[in-house]
Each structure stands twice: as C-alpha cells, then as structure tokens.
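The complex appears here minus one protein chain, its other protein chains still in place.
So, chain A:
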C-alpha cells in the first residue's frame, strides 16, 4: 500500500492548493521541527513607556507601599529553625518571630474559633515571654515549680526596672543582640534608629 501511490498520488492533499493561495509548482514552506525559540526576535520595537508626573508618582507610591508592607506585622517570616544546641541564654532572648505567636491583634469575633493564636504581648512585657513559653512548651524543659516562681519574680522585677518606655527596652534588646552578633547587629541598630533619615530611594530598592 505504501508504494501504490507513487507517481500518481504524490500531491494528494486534503485541501485544494489554489484556495490556499499557492500557485502550482510553488513549494510549500518548510515544516518546523522544533519548538519556537524562547526569546523570538522582535521585528517591531515596543512603544516607550508613558512618562510624566503621574506615572512617576504612581511608581513611587508602588515602591513605598511595598516597602511599608514589609515592615508591617502582616509580612510573615517563618521562624528560623534552631540548628544549634539549646543554650542557657535562650530563655532570656525571646528572639524575633516565633511560630505560635501572632504579632498583631485581630478581631477574633470575625474569625473562626479554630484560628485563634496567642497574640504577642507588648514590648514592656517582652522579658517575661521566655518564661511563659517555657511553661507551656513540650517536655524538653522540666523546671520544678520553685524555679518557675523564682524566674517569674525575677522577670517581673526586670520588667519594672526597665521602665515603661518602649525605646529603652528596644535599645536594650538591640544592644544585647549587637554584642552577641558583632558588626551586623550594630548596623541593624543604627538603621532601626535612623530609618527615617535614610535615603528614601535606596530604602525602596532594598525593601521592594
């Protein structure tokens, strides 16, 4: 059957060639045997972007919005996995994000009950947080009751002494981190204090 059409049915196609616009004898264009290139060459260059005050203002708004969202508590960063051995200083360093604590206070009446998580307490009581977590966390930490009470008293004392100003507390914890971590922390501390004075555009780029 394969050889029967030789010479006779060579150009028996399902469509008529004249209707397609090919003259008789003209070859069909060669068939393509590979997928189209990923970046095909463009014959026509695209129109330039709109410029002007409105476009620039909206672009600045966009970058500011992105930067602002990164600082809000809605930007969720997963807690870094603890790779090191448990250390004594862990219970005084509450550290930044913890998985089971939410940083902002939602209106729980608008959300289903099953989503309820503990809200992170405000900065004044931050020193007492490690104690609370020690109480509730799983069987790794077995503190006797006396030690609990002593630790709690210590923490409350510290809480009172540190005073009610947020900045001082933040500075303290930042200073502690700085001493531990070296120059990285120092720059963070400076940035934290001076973020308003930093050049806005660079801030946008790094945050966005």
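Simple rule for what comes next: a residue touches a chain if its C-beta (ideal position, glycine included) is under 8 Å from a C-beta of that chain, and two chains touch if they have at least 3 such contacts; residues count from 1.
Keep this in mind: contacts and distances are computed from a predicted model.
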(message) There's a gap in the complex where one chain should be. From "Calcium and integrin-binding protein 1", "U3 small nucleolar RNA-associated protein 14", "DNA-directed RNA polymerase III subunit RPC3" or "Translation initiation factor eIF2B subunit delta", what does UniProt name that chain?
(response) "DNA-directed RNA polymerase III subunit RPC3"
(message) For the chain not shown, which residue from A:33, A:72 or A:85 touches it across the whole complex?
(response) A:72
(message) I need the residue numbers on chain A that touch the omitted chain, in ascending order.
(response) 14-16, 19-21, 43-44, 46-47, 49-51, 54-59, 61-63, 65-66, 68-69, 72, 74-78, 99-100, 102, 106-107, 109-112, 114-117, 163-168, 187, 190-191, 193-194, 196-199, 201-203, 205-206, 208
